[in-house]
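Rather than the whole complex, this shows some of its chains in their spots.
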Amino acid sequence: MNVTRAGIINVTGYVGIELARLLHQHPQVELVSVTGRSAAGQKLGKVFPHLAGIDLTIEAELGEVDIAFSAMPHKDSAAVVVPLLERGIRVLDMSADFRLKDVAEYQRRYGVPHPAPHLLKQAVFGLPELHRSEIVGTRLVAVPGCYPTGAILALAPVVKAGLIEPDIIVDSKSGVSGAGRTPTQGTHYTEVNEDISAYGLGGHRHLPEITQELGLLRRRQSPSVTFVPHLTPMTRGILTTCYATPATDKLTAGDKGQEELVRLYERFYKDHPFVRIMDSPPHTKHTWGSNMCLIHPTVAPDTGKLVVVSAIDNLVKGAAGQAVQCMNLMLGLPEVTGLQAPAVFP
Amino acid sequence: MNVTRAGIINVTGYVGIELARLLHQHPQVELVSVTGRSAAGQKLGKVFPHLAGIDLTIEAELGEVDIAFSAMPHKDSAAVVVPLLERGIRVLDMSADFRLKDVAEYQRRYGVPHPAPHLLKQAVFGLPELHRSEIVGTRLVAVPGCYPTGAILALAPVVKAGLIEPDIIVDSKSGVSGAGRTPTQGTHYTEVNEDISAYGLGGHRHLPEITQELGLLRRRQSPSVTFVPHLTPMTRGILTTCYATPATDKLTAGDKGQEELVRLYERFYKDHPFVRIMDSPPHTKHTWGSNMCLIHPTVAPDTGKLVVVSAIDNLVKGAAGQAVQCMNLMLGLPEVTGLQAPAVFP
Amino acid sequence: MNVTRAGIINVTGYVGIELARLLHQHPQVELVSVTGRSAAGQKLGKVFPHLAGIDLTIEAELGEVDIAFSAMPHKDSAAVVVPLLERGIRVLDMSADFRLKDVAEYQRRYGVPHPAPHLLKQAVFGLPELHRSEIVGTRLVAVPGCYPTGAILALAPVVKAGLIEPDIIVDSKSGVSGAGRTPTQGTHYTEVNEDISAYGLGGHRHLPEITQELGLLRRRQSPSVTFVPHLTPMTRGILTTCYATPATDKLTAGDKGQEELVRLYERFYKDHPFVRIMDSPPHTKHTWGSNMCLIHPTVAPDTGKLVVVSAIDNLVKGAAGQAVQCMNLMLGLPEVTGLQAPAVFP
C-alpha cells in the first residue's frame, strides 16, 4: 500500500492540531512533518500533551511531503502555498486566500491586495457537497470558513431549487475555539463563561463566501444575506439558524409541506455521507469531534417562514475534517476514510 | 415609614427565590410570607442556603400580606390569584394567565380554557416601559415572559415609529434557568454544557405576547413575528437578535442613519432607568443579577437590514426584577427602589 | 480474520453509549447487539444521534454474542452476568458486583447481600496495569470504578515500593457524567455550572476498591485511605490529588529525590501504554475521549509530603476504555487495539 506523506504548516493553532489529530488516525496517510515558528524544535507531544502519541518534532520548515495543509493566516498562507504548488505538492489551504473568486471583495474584506490572483482559477472551494468533482481534479483546495460551511449546507437545497426569496437571515452561534488559540480579553474564561454576545455587526469576513456559493447555485437571482455571528460559551460547535421567505406557491403549507421539504433535503444530500437530515432540532454536542453536519429544515407554523438549523463542529466539518474529506477526494480515496469516528458524547 | 407586607406564592422555583432575594433587599417592603407545597414546614434558608439571611419558614398557605406575587404555573396561578384579589390584595402574577388579551389565543397555546376571563380587562401587561401609567393604577399585573421582555424592548421604538416592515425575525438565546428548577434530560448538565440547540420550532408560547404588544404599538399594520428560542449553555441571560426590513425611505443609509437610529432609541427610553442604549453589542453577562436591559440597534452594512440586539437577565428584568419594578409603581414608590445593585461581573 | 461478536447490556447510560462508541471503532470486534429496557425497539442512532453510524436496534434481550459488557447497576448486573457465564460467554461487568473480594464489605457498602459470591474467586479486578496476566486468563472481569482507577494508578508505584506511610489522602474532582444519565437536582445544569462541592463525606462506595487494591500491593501494612470526591463543573474527567507522608529515609530530598520519584513511576509503568508520567501537572482535558492516564508525582517543597496528581477521562480509562483494554487482553489482541485515538482537544 502506497502511503501518502502529509505535512501541516503552522500546526500550533487549533486548526493545526485538529489536522494533526485526524491525520494521525488516517489509515492511508502518514503525517511526516509539522511546522510552527513559535514552537520550532519542540516535540509536538510536549506542546500538546493530547498528541503525545505522534512522534514528531515541530520544525521551522516543512519536510518532504506529497500533500500539505497550510494553517497560516490569510496573506501569509498564499506566500507559503505558491512555492509548494510550484514544487508539485498538492495543497489544502485553511486560510481565506483562495476562497473568494472576486479579488476586489477579497481586498475589501481583508484590507490587502490579493496575494496570488493567478491561482484563483485553479483553486476549488473545498465544500465536497457542492464541488466534489472539481475537488477530485484539483491541486489547490481552499477549505471554507467554519461559518460558511454551516450556512451554505443549511441553505443549498432550497436556494438551488428556487424555493425561497433571495433575502436571507443567517444567525450563527459559534464556540470560542473559532476565535483561535491566542488569548484575548474577549476569549478570557471569566468574561466568556455564562455570557453570549453578537459580534461582527459591522460586516463579517465570512459573509462573501456564503453569498458567493449560494449565488453559484441560483445564478439568476443573487441572494442577499444578513449574517450575524454570536460568541457562545462553549469550546466547539456552530449552530446556524437560517430564515427565509418561501417563494410564492413554492412550498406546500402544513405537515405535507414539511414532509416535502425534508424529502428535498434528503434527496439533495443522499450521496453525501457527512450530512444528515434530522427530524428534530440538532445539537452541536452531537457533532463534537466528528465531521457530521446535522440539518433540520422546517416551516414556522405561525408565519410560514422557512427556518433551517444546522449543527457542525467548527474545528472538524468547519475546518480540519472538511480538509481531510477534500484530501481523500484529491487522493482518490473513499471520501469517509479516517473520518468515521462517532462524535464524543456527552 | 409604612412598610408594605409582601408574600410569594410558590417560592421554590427559580422565579420564586429570585423574588425573595430582591424583596429581602427592598427598603420599603417586608417579605413576610412564602409558600411552597413540596417544602412546606422547612426554613427557607435550609432549602436555599443563599437565602439563609431571610428568617422565614415556607408555609402551605399565604399569611397576611398587602401585596402578593404568584409564581405558580399557568392555570393554577389564576386559581390562587382570584381569591387574593377578592380579599383586596394587590397581585403580581408571574404566570401567563393574564398576559394575553385574546382568550382564544390563550386556549390555543396553553390547551385549557382561560381560567378567569373576567379579570383580563383589569389586568395590565407588566412592562413598565410600555404600560407605566396603567401599572400605577391597577391591582393586577401580568408580569411578561422572559423572551417577550427582551424582544419587545428591542423592537418597540422602531415598530412604534413605523420604521420597519411588519415581517420580523426574533432569534433568542436563553440560559438554562429559563427552563425552571425541575431536572429533565434536556437540562441535565452533561447534555447542556458545551451544547447549543434551537427548540420550540413548532411554535413557542411566548410568541403571542410579542405579537400582541408590538401590535398595540402600531395598530394599522399587525406585525408578523417568526420567533426561534435557543437553549444556551449558561445559567442566566437572554440575548435577543431581531431582524427586520426598514420601511421604504424611513431609514437614512450609512453612519448618519445609524446615529438617527441610536437617537430614536435613546429618546424612546429616556425616562426609563432600566433600559440603556449601547454603542456596541451587549453581553448578557453585564446584566447578571441586575434589572437592566441593554440594547444595541444597528443597520447591517451589507444588506441594510435593521438588526437590534438586546440583553437581559431572564430571572431579573425577565421575571422577578420586572415584577418588583411594577410593584414599586403600584405602591407609588420610585421605580428603581431596591433594584439599583449593579450586575455581578465577572 | 475472525471477528468477535460483542454485546452491551443496558446501552442507554453514559457507560453504555461510550462502550458502543469505542466498540464501533474496534477493528476486530463487531458490536452486534445492544439492550436497554426503556428504549427497546428504537434505533440506537435515534436515541443517541452521535451513534447514528451504528445500525442497531436497541433490544430487550441480548442477541448471540461471544463477549458481553454489562452496564447494569450493581446487584442487577450479577443477575444478568451469571446466566451469560453459564452459557460460556465472556463477560466484562461495569458494575461493582465483582470488584470487592470481601462480601461483608460489599454488603456494608451496597446494602444488599452479595448476589453471586461463588463467582468472586474467578472474577478479576480489571485494572490491566496491576492484573494484566490474570485478565488474560479469565472469563469474568470486574471493571473498576472511575475514582479507584485514578487513585490506584497514582499511588501504586509508591505503595508497592513501600515509600510512603499507610495514611493516605485522596482528594478527587470528577466531572458530572460520573453521576450518570438520570437527571437529578444535583446534576441540573443551573445548579452545577459555576459550582464545586464535596460529597460522600459519610463514606463513598469506591473507597474499599482503593483500599483493597493498594492493600494487595503492600500486604504487610494495610493502607488507611481518606477519600473525598468533589463534583466539578465539567462533563468528563477525574483529577485525583493524592497526599502521603514519605516513609523515613525512603525519599531523597530536593531535585534529586524528585528525579528518583519520576524514574520510579516510569519504570513501574514502562510496559503500560495507557499511563504516561508527566513532568508538569496533568489536565483532565488532555484525556478527553481517550484511554490515557496522566500522572505527575512530586514532593511538596515546603513539607516534604508526597503529592501525586493523576488525570483520566472517567468514561474512558475510568470505565468503557478500560473495559475494552481488558477485552483486548481476554481476546489475545494487542492491548491498544481500537484505543489509540488521541484525545479531542480543545
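Read from first to last, the chains carry the letters A, B and C; within each, the first residue is number 1.
Keep in mind that, in the parts below, a residue touches a chain if its C-beta (ideal position, glycine included) is under 8 Å from a C-beta of that chain, and two chains touch if they have at least 3 such contacts.
Please read all numbers here as calculations on a predicted model, not as lab measurements.
Since all chains share one sequence and 3 are shown, how many copies form the whole assembly?
Total copy number for the complex in this file: 4.
Simple rule for what comes next: only the chains that are shown with their structure count from here on.
Would you kindly tell me how far, in whole Å, the mean C-alpha position of chain C lies from that of chain B?
46
Centre to centre, by mean C-alpha position, how many angstrom separate chain A and chain B?
38
Hunt down the residues of chain C that sit against at least two other chains at once, touch-wise.
14, 177, 193-194, 235
With touch defined as at the start, can you tell me which chain C residues reach chain A in the complex?
Answer in residue numbers: 14, 17, 21, 24-25, 48-54, 177, 193-194, 235-236, 276, 278, 282-283, 286-290, 294, 340-346.
Over in the complex, which chain A residues touch chain B? Could you list them?
Residues in contact with chain B: 167, 169, 171, 173, 175, 190-191, 193-199, 201-203, 207, 224-228, 230, 232-237, 239, 241, 243, 245, 281-285, 288, 296, 298, 300-303, 305, 307, 309, 311, 346.
Which chain B residues qualify as touching chain C in the complex?
Contact set of chain B toward chain C: 14, 175-177, 181, 183-185, 187-190, 192-194, 233-235.
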